[in-house]
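All protein chains but one are shown at their positions in the complex.
Labels A and B are assigned to the chains in the order they are written; within every chain, residues are numbered from 1.
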Amino acid sequence: MSIKTIVAALHALREQKPLVVSISNYVAMNNTANALLAVGASPIMAHSRKEMAELLSFSGALVVNIGTLDSIWIERMLFAVEQANIHNKPIVLDPVGCGASSLRTVISRQIAQAANKLIIRGNASEIIALAGEKGKSKGVDALDSSEAALGAARYLRETYQSAVVISGATDFIVTSIGQTQLDNGHAMMPYVTAMGCTLSALTGAFAAVGEETGLAAAAVLGVAGEIAAMQSKGPGSLQLNLLDALYLLDEATLIERLKLS
Amino acid sequence: MSIKTIVAALHALREQKPLVVSISNYVAMNNTANALLAVGASPIMAHSRKEMAELLSFSGALVVNIGTLDSIWIERMLFAVEQANIHNKPIVLDPVGCGASSLRTVISRQIAQAANKLIIRGNASEIIALAGEKGKSKGVDALDSSEAALGAARYLRETYQSAVVISGATDFIVTSIGQTQLDNGHAMMPYVTAMGCTLSALTGAFAAVGEETGLAAAAVLGVAGEIAAMQSKGPGSLQLNLLDALYLLDEATLIERLKLS
Partner (left out) sequence: MSIKTIVAALHALREQKPLVVSISNYVAMNNTANALLAVGASPIMAHSRKEMAELLSFSGALVVNIGTLDSIWIERMLFAVEQANIHNKPIVLDPVGCGASSLRTVISRQIAQAANKLIIRGNASEIIALAGEKGKSKGVDALDSSEAALGAARYLRETYQSAVVISGATDFIVTSIGQTQLDNGHAMMPYVTAMGCTLSALTGAFAAVGEETGLAAAAVLGVAGEIAAMQSKGPGSLQLNLLDALYLLDEATLIERLKLS
């Protein structure tokens, strides 16, 4: 993956304005819809089994986020994954709080197992817990460094034939051809809720235009986030400045600010 | 409808602070509650059948928004419409994504059929799909111009004895006594999620004080939106500046900026 690929993906996204079907959580839906619109994609938040096949037939990707899961929603998530498989659409799994409860761990694995074209996007604690290592996850915020989750990510990549994005102060993108490190973003971002969910949503939008490693989304959100943070005195301003930055982000700025290795 | 009627409606709304019962979607609830408060109304988001009759007995209007519908919510929506009919309250239907799935089309028509004092508020694609014409709706964002939906709106008005608001770059308000065109608003508004839902919520608030065409809400949101857009560099700022503009909007500014024809 090179800078050129990332820029091309952003260009394609804004040209194609892909539809992204999201089964998300109650906290994040508004943020993720706004982020998708701001970057140039078109969100559709839906979960009913009575329309999922239809919506996935003409959408570009499915994002499944387990943030506020329960028995009713779990069935919907699994059904949607089945439909995305049938229509050969990429699926992004956001295993929110994986490791904080057995339920979250079990269901995350079940979704990962069921999904064909899969990208997993989690913080270090979630990735570690999903892989079954003894992580330190309590709650939904990461307690581990991204680097500590690299082994777990490689295990997930092999087990589920998926790309894996570990997000954190440093992001790692782990694919079958290796790993990429991204050092964009800002320390204030974790003080805004649903920032990880937002990354998962953007990952779906980029997957819909063919960028199925998760790198382009992490790069765009990281760069937009650090631009926004420079203009923000706290997480309230950051939340809105981030949407402005996603909307205004031009390719030259993206190239200039990217910290890839 | 004249400018005078619109201004009188805003005045009445701020004096009476009407209660608006909303059955909305997970994405839009926060935005619509905030918009109702900012303009001077009082929102109550509720859906349980165990309290709907009671709440509608002392509220001014019901807004039904199908944005994240499913079997459980559909029953609640239909029950609420029944109760609003019993209490002779105006009902605003927002057929989000009508045409994107058969489920949305069928349920929107069922609600429209059931509602007595009805205002339908949708974008052009939704209005066209609701009327049964071959629209171009994919997802929840409009792909047609408002003008293209005028025939559909007239059909809906006759079929359901309702007022119809087509929102878009140009808004059209279609009632039994003719149609009104409104050219306020701003091209950045569709980059904020739930903007249409917000218009439907405001339409409910104005209906609660007797303005049952939908024009006053479209006028107020259009003018507030264009004021907000002038102060915004992107959709993040726009979202908050819009709430400020709704809160601060005075009658003189409203009159000065209205573009009615």
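Quick note on the criterion: a contact is a pair of C-beta atoms (placed from the backbone, for glycine too) under 8 Å apart; a residue touches a chain by one contact, two chains touch by 3 or more.
This structure is a prediction, so every number in the text was calculated from the model and none was measured.
**Student:** Could you tell which one of B:173, B:243 or B:258 touches the chain left off the display?
**Tutor:** B:243
**Student:** Kindly state which of the options A:141, A:158, A:183 or A:256 is in contact with the chain not pictured.
**Tutor:** If we include the chain that is not displayed, A:141 is the one touching it.
**Student:** Determine which one of A:132, A:151, A:210 or A:235 touches the chain that has been left out.
**Tutor:** Here the residue in touch with the unshown chain is A:235.
**Student:** If the hidden chain were put back, which residues of subunit B would touch it?
**Tutor:** Within subunit B, the residues touching the omitted chain are 19, 26, 29-30, 33-34, 37-38, 42-48, 50-51, 54-55, 58-59, 72, 76, 239-248.
**Student:** What does the interface between subunit A and the hidden chain look like in terms of residue numbers?
**Tutor:** These residues touch the chain not displayed: 25-28, 30-31, 67-72, 97, 100-104, 138-141, 190-194, 232-237, 239-240.
Going forward, only the chains that are shown with their structure count from here on.
**Student:** Measuring centre to centre with CA averages, how many angstrom lie between subunit A and subunit B?
**Tutor:** 32
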